[in-house]
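First the structure, which I've put down as structure tokens, then a few questions once you've had a look.
The complex appears here minus one protein chain, its other protein chains still in place.
The block that comes next holds chain A.
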Amino acid sequence: MSATISMTGSSTAPVTAAARAEGVSKFYGTGDATIAALKDVYVSLEAGMFTAIMGPSGSGKSTLLHMLAGLDRPTSGEVFLGDTQLTSLNDKALTLLRRDQIGFIFQSFNLLPTMSAAENIVLPIRIAGRKPDEVWVKSIVDKLGLADRLTHRPTELSGGQQQRVAAARALASRPQIVFADEPTGALDSAAGTELLGFLRKAVKELGQTVVMVTHDPTAASYADRVLFLADGHVVDEMFEPTADAVLDFMKHLGA
């Protein structure tokens, strides 16, 4: 009803969806205090694409990301990763799916303080009890310029370096999809630019699917497509965005 401008992936037809949300709603709290963070959201995120999710603070961006990434369960609706219906999985299956199919970059506290950068990068692979693909990992580490930081503990790394280690971890296990929630939120602009450049490259050169939540128009301009959220609804989208266009649209949303 209110989702008038809401677009589904079906409009951009034959490309396969890496992840989908179908009629997803998320409510927090009960009774009068109920907050609807997401209201009947339909999105489809195409494989091999860099998608940004934008919107004002509190619009439900993080909540949507958590649903799509199997970090939380929707109150109603269905979430798919590829062909797997996440909403029907139990905790263990969901955990294994996150471990093997999904990469994460959070805004902060991405790394275990007791482990070196190298150990953090292969953490999910080691949790799975597998051997990391050394060549692959090395190529990512080189792309991120982390080669001389591998033995450092997180506390010995700058914020930008920490986020790059997180990015390396996210890609190390060749996941289906990488989710990033405001990965540059705590970084200065130079470090942010570096990280965004890498994500862009990962999509372009490695064919990685990346979904990033951000409220920064410049960050969003690195994406192939931007989804706009407002008040728990997907209100619009934009392809091949520029920072100015995004900024304009955001102003329009705020008005």
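What to note about this one:
Rule of thumb we're sticking to: a residue touches a chain if its C-beta (ideal position, glycine included) is under 8 Å from a C-beta of that chain, and two chains touch if they have at least 3 such contacts; residues count from 1.
Here, contacts and distances are computed from a predicted model.
Missing chain, UniProt name from the options "Sarcosine oxidase subunit alpha", "dihydrouracil dehydrogenase (NAD(+))", "Anti-sigma F factor" or "Putative ABC transport system permease protein": "Putative ABC transport system permease protein". In the complete assembly, the contact with the undisplayed chain comes from A:L71, out of A:A47, A:L71, A:L206 or A:L247. Of the candidate positions A:R99, A:K201 or A:H215, contact with the hidden chain is made by A:R99. Mapped onto chain A, contacts with the missing chain fall at residues 62, 66, 71-72, 91-92, 95-96, 98-100, 104, 106-115, 123-124, 126-129, 155, 169, 181.
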